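Every protein chain of the complex appears in place save one, which is left out.
Each chain gets a letter, A, B and C, in the order it is written, and its residues are counted from 1.
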Amino acid sequence: MKIIRDPIHGYIEVNDEVLPIISSQFFQRLRYISQTALAYMVYPGMRHSRFEHSLGAMHLAKEFLNYLSMNNKIDFLTEGYKTLVSVSALLHDVGHVAFSHTFESALQVTKEVYGENIEYYGKETHVKYGLKIISKNSSLFDKLGKESNISDPIKFLINVIGNTPKTEEERLASQIISNFVDADRGDYLLRDSYYAGVGYGSYDIERLKRVLVYVDKKIAVLKKAIPIVEQFLLARMYMYENVYFHSVVGMYNAILSHAISKLIREGKIDLNNIENLTDIKILNMIEETEFRDPILFRKGYKRIKKDITQECMSLIDKAEINNLMRETEGKIIYYEFFDVPYREESEAVYIYDGEKISQLSRFSNLITAVKDLQKAIIVYHVSMEDKVKKYVEILKSC
Amino acid sequence: MKIIRDPIHGYIEVNDEVLPIISSQFFQRLRYISQTALAYMVYPGMRHSRFEHSLGAMHLAKEFLNYLSMNNKIDFLTEGYKTLVSVSALLHDVGHVAFSHTFESALQVTKEVYGENIEYYGKETHVKYGLKIISKNSSLFDKLGKESNISDPIKFLINVIGNTPKTEEERLASQIISNFVDADRGDYLLRDSYYAGVGYGSYDIERLKRVLVYVDKKIAVLKKAIPIVEQFLLARMYMYENVYFHSVVGMYNAILSHAISKLIREGKIDLNNIENLTDIKILNMIEETEFRDPILFRKGYKRIKKDITQECMSLIDKAEINNLMRETEGKIIYYEFFDVPYREESEAVYIYDGEKISQLSRFSNLITAVKDLQKAIIVYHVSMEDKVKKYVEILKSC
Amino acid sequence: MKIIRDPIHGYIEVNDEVLPIISSQFFQRLRYISQTALAYMVYPGMRHSRFEHSLGAMHLAKEFLNYLSMNNKIDFLTEGYKTLVSVSALLHDVGHVAFSHTFESALQVTKEVYGENIEYYGKETHVKYGLKIISKNSSLFDKLGKESNISDPIKFLINVIGNTPKTEEERLASQIISNFVDADRGDYLLRDSYYAGVGYGSYDIERLKRVLVYVDKKIAVLKKAIPIVEQFLLARMYMYENVYFHSVVGMYNAILSHAISKLIREGKIDLNNIENLTDIKILNMIEETEFRDPILFRKGYKRIKKDITQECMSLIDKAEINNLMRETEGKIIYYEFFDVPYREESEAVYIYDGEKISQLSRFSNLITAVKDLQKAIIVYHVSMEDKVKKYVEILKSC
Partner (left out) sequence: MKIIRDPIHGYIEVNDEVLPIISSQFFQRLRYISQTALAYMVYPGMRHSRFEHSLGAMHLAKEFLNYLSMNNKIDFLTEGYKTLVSVSALLHDVGHVAFSHTFESALQVTKEVYGENIEYYGKETHVKYGLKIISKNSSLFDKLGKESNISDPIKFLINVIGNTPKTEEERLASQIISNFVDADRGDYLLRDSYYAGVGYGSYDIERLKRVLVYVDKKIAVLKKAIPIVEQFLLARMYMYENVYFHSVVGMYNAILSHAISKLIREGKIDLNNIENLTDIKILNMIEETEFRDPILFRKGYKRIKKDITQECMSLIDKAEINNLMRETEGKIIYYEFFDVPYREESEAVYIYDGEKISQLSRFSNLITAVKDLQKAIIVYHVSMEDKVKKYVEILKSC
């Protein structure tokens, strides 16, 4: 067992059978993929990478299972099963490439603004990439989970990380790593708020762990702990509102996505060969382009100070502004933010009142009052001041 | 005034006249120079950069002056003077290039191991580079300090940062940014321990600020606060012992210094033009070399498990191992660590007992018992296992 | 100036003119009045007193004024005025006697359950007591606020603490110490959650302070900081739900209020002479009564495990259970909890959008979704098990 010091969880323990995965090249490269893209333009402390977050998610997955098995008897919850689930958590982001979600934005821009015919699966793109990596490196995983009733560990990882669980074992694992309250969000909220230096992203993880139960094949939270769940969901909402969706953070990520898109369109990034694409390579390539000043030195771009609220979005002619983006090659950018803090659809948070489980909305007025987060910004190179005046005018009326 | 969120100090306020300095390209590039080089190989959270540290040092310099002027009447301590000192702190590390001190190690290796005739000023190299940057960009500074009796702000910055103070004003500034207890160390201890997630690097900054006085033209600490000073000096010592001088951290920094040295020797890094050299560029160049695996993926090198203590160093024939390093081009590396936690020479911590100031050693047994930190390691590429056996044997006897 | 170490605010500075107030007997006695009554039965760390909280409220009042005067020009906001407002905050709880609000409950029980004709002003009782203390000790206050346009400092304190402000100066002071977001709540949320060891009561005080403005004679919060205000109001709500209104905390406070009521009814506590009544005296008197075991040793009482929700309250016949309480002299107790987390009536949180101020509800769905907190419990001495069976039955149906 190896022990890794971590500012969020104190110590993260790594089993001997998991160590080779962490030591592999495809995992080590996560050290060079920043967790929150260019958020450091506004919150300078946010320099942490997907590497630390992935270790943290693994740690929390194990913790969640440990407490579940204290609160419930779950036959299949063996040491081997725990290892498999924790590896699923460890690898849930392994497909991320340079600048994580901003790379996905770059693909979207390439496809939708510049009309290139490329493979793009929205926010699931990194998942697809991840599954490829796992398949390619199957020899690292095929001995995992010996002391469990999982016969095909690779299939397990693929079904769980790909979010297509087929068995009860896979479904529990899926809930552990991807749900409203899960090991992924559980880690990134604590971690991102620590590095940003803001308090509102943190929540009572010690208590949350202890109130998880497994009832009717679902993870549920004891009713008495509803405030903890509310706090968790609100913490995430606040991080979106104030950090991830900070207008200036969005501004630089928007510019970056156009910069990356240009590299793709010019063939400098080969989409068939991006497994090793890290922030380093992108930043290095950007140094040779006109995006050097804004991306590396925070220079040359402005934004229209007034954010575009959901109500005002209809005032913007999408086709027109898309044209403008394309024509100016990203010297004018329209950028939308969208997130659903909580909505009960295929997934929900379940509450256990001692008798049965119900969806959270039955109990929490607070959470049902939470609205989708939606806004947009317009940013522009200073040379485009004249061309954006029109939008400044339009937004005045709103 | 602009406010920057910071995990260590909460908020850092930036005066309007200082903002252009922070926005300049030469300062923004500090975002891409890691504060603690490859310490993240062992402490994954340590991804912070010289950018945040420089802001923090500026903040503390201002705080120290604020409290000094509450405790003493100092005629020349005007708003303008404060700005000048805080800019000195802001820029004290502006000459650092890629990987900070490890780049300096690379210069040393290039000169001493490979015998190249290059400019190298030891640990002062980044100071020399910094003074050049300040001179080149003098228009950014020549209006600073209007409400003060400093007539030549550029000269002030150069004398203070270059540690060649000529006037009382400069000497006070020098003590603020470079002494045993100063704004530089004051910030990096708190910051590095926060990102490492270790507690022993932190100390009571709130109390320390309040007990500073200016007596006999020296900054001194009130006698009742000796424990705080001891704690500060020990915190620094512990950070050296456990983090900066961690054998595995040292191992990777040693390999990195050889990797950079090779880039210098091959002319891929032009020492006459390194102002823009950041971690990104170095890492990108290393990807094309045989050092890619160890530096990017933590692969291929080992170390002799037994550290070489001060007593055993004489067992190693320096000329011989230098030859070996050169011949193997860094496949075998001998690397020394050395730091003086506290020693009263030209500088000392002064204690004020209400009547006069004296050096700390008069009062603190603890601090006088502190010894220099000194050890060495031998690291090697796995292909060199045979060649290092000899050293394994030698060290057994020690 | 004296400096007091405080776990919440780091250091609290006390002006020389305020020191005699803090040194006075009536203020020192607050050391022996616990901030949160018997909450320590469940959260053992909650042993802090009104003394620390009052110092903290003073500190925050000063901080709020400091930031207001940075953000706005307010003519009357002089050093003298600041001192007067901070003393108002310091003394806002000076009328609390033993066990704070639980003593007020005891008065209510005495009047409403046992039908005694006593003076009782609900939750304002401690305010009335406080005003008496201020009047009696006027010589301590009549020199305060010299450098201000407040001519009668005693009147100022009485109008502000009594919440009957007459002038703009008094109204601002009133908002500082008593509003939805104020120095009182600002301190107790941070403090109570620190001592309880729970995270959900804390909020971003550093940011909150910086976003306060004074517009249209009201304190308002900058629009961009709405999330901070939401977090503040929710933090308070969570503290009520989980700590102050914890069923077991309520249980012991309910028993204590009956114990105190008995001491009143038996004349052991003289209501005309309670200024010096501290927890110590009450606990000492209780040692001689049948309430010794439950109050001192957590022994002898139980509660019906099912809390009575707002919907079920109508099932309980109030007259009947009041009779039962009286007859059993507190061996059976019915106890209601009630709090309004946020409602816009005479008071509201104001938001400033750069042009005008509006009430928070215009912007925050979240806060308008917050409901009143209301529930009740029934607790009983183990000897009464038979008599409460009836209520156990009634509550089953709900």
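Definition applied: a contact is a pair of C-beta atoms (placed from the backbone, for glycine too) under 8 Å apart; a residue touches a chain by one contact, two chains touch by 3 or more.
What you see is a predicted model, and the numbers here were worked out from it, not measured in a lab.
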Among C:M70, C:I280, C:V382 or C:C398, the residue in touch with the chain that has been omitted: C:I280
Option from B:Q231, B:S261 or B:T278 whose C-beta touches the chain left out: B:Q231
Residue among A:R171, A:R210 or A:K306 that touches the chain left out of view: A:R210
Selected residue (touches chain absent from view) among C:M70, C:I118, C:L296 or C:C398: C:L296
Which of C:I4, C:I118, C:V382 or C:C398 contacts the chain that the document leaves out: C:I4
Chain not shown, touching residues in chain C: 4-8, 10, 23, 25, 28-29, 31-32, 40, 42-45, 47-49, 51-52, 55, 194-198, 279-281, 283-284, 287, 293, 296-299
Touching residues on chain B - with respect to the absent chain: 198-200, 202-204, 227-228, 230-231, 234, 238, 241-242, 365-366, 368-371
Residues in chain A touching the chain absent from view: 3, 10-11, 206-207, 210
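Keep in mind that, in the parts below, only the chains that are shown with their structure count from here on.
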Separation of mean Cα positions, chain C and chain B [Å, integer]: 49
For chain A paired with chain C, centre-to-centre distance based on mean C-alpha positions, whole Å: 42
Chain A and chain B: spacing of chain centres that average the CA atoms, whole Å: 34
Multi-partner residues of chain C (each touching 2 or more other chains): none
